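Sharing a structure with you now.
Only a single protein chain was left out; the remaining protein chains are all shown in position.
Up next, subunit A:
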């Protein structure tokens, strides 16, 4: 007999239901994992990224023997345990110093990941500036033509957008636009090698401008990273196709005969059936009555009813 997996109580039932595939998904949880050997730079980076990603993040404080590019099993295991779909792994080695790996998972399997070598680093602590509040959505700015052309940079852009987008919201408080993450793709080297990527975070100050839109002033918040892209794992095509599928319920239903123009005006097209002129209602005049015989017949019927 097949054994039906069943939760023992209501709480665990709710817990399991929350982990199931959904039409509107939960916020992606990120895990921050330290490798078996890490440097101060890597540790601080993970800490700072974790504080940006809070509260939907889990920080692993212990070391783990982990190398996502060589062996996927352990990261997939962690993801399954913590129900997370984003990860940041920090490793430090002679061959690849200050190595930061960012990646995402689909259905607890690695979808794509990117390895970044940190060359310059400034932590939040060093900069000691105003902090943004926890769980706030950042503004994201991507600069550089590379983000439109280079495959690796496009992948990086997609991963970073996914990493920091936070909750999906249909409205945002205009007071709550507290910080900006900018990612700038630096120029290529003389031999055509990949340029540095500059990751900066700033807190915003909104000043009066005499108009509806305020003037923005920035202050560096940290972390600030100068990174170089190392290895990139691209998604398998089939898996990617499955991952970007939009559920039927969320697809916009096309409404027939209603169009909108560029200015936002709504146009409706109305289809009318053929008009029957014989049945048209005109002015009610006694002389226009169809037949006079109808009248006595009607009277008779009402009389019959009465007699009953």
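Here is the rule we use: contacts are C-beta pairs under 8 Å (C-beta built on N, C-alpha and C of every residue); 3 or more make two chains touch, one makes a residue touch a chain; residues count from 1.
Going forward, contacts and distances are computed from a predicted model.
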Q | Missing subunit (named according to UniProt) among the choices "DNA replication complex GINS protein PSF3", "Mitochondrial ribosomal subunit protein-domain-containing protein", "UBC core domain-containing protein" or "Ribosome biogenesis regulatory protein" | A | "Ribosome biogenesis regulatory protein"
**Q.** Sole residue of A:11, A:94, A:175 or A:266 that reaches the chain not shown, by the stated touch rule
**A.** A:175
Q.
To test your reading of the contact rule: which positions on subunit A touch the chain that is missing from view?
A. 1-2, 4, 20-23, 25-26, 28, 85, 104-107, 111, 120, 137-145, 147-148, 157-158, 161-162, 165, 168-177, 180, 182, 184-187, 198, 200, 202, 204, 206-218, 220, 224, 235, 238, 240, 242-247
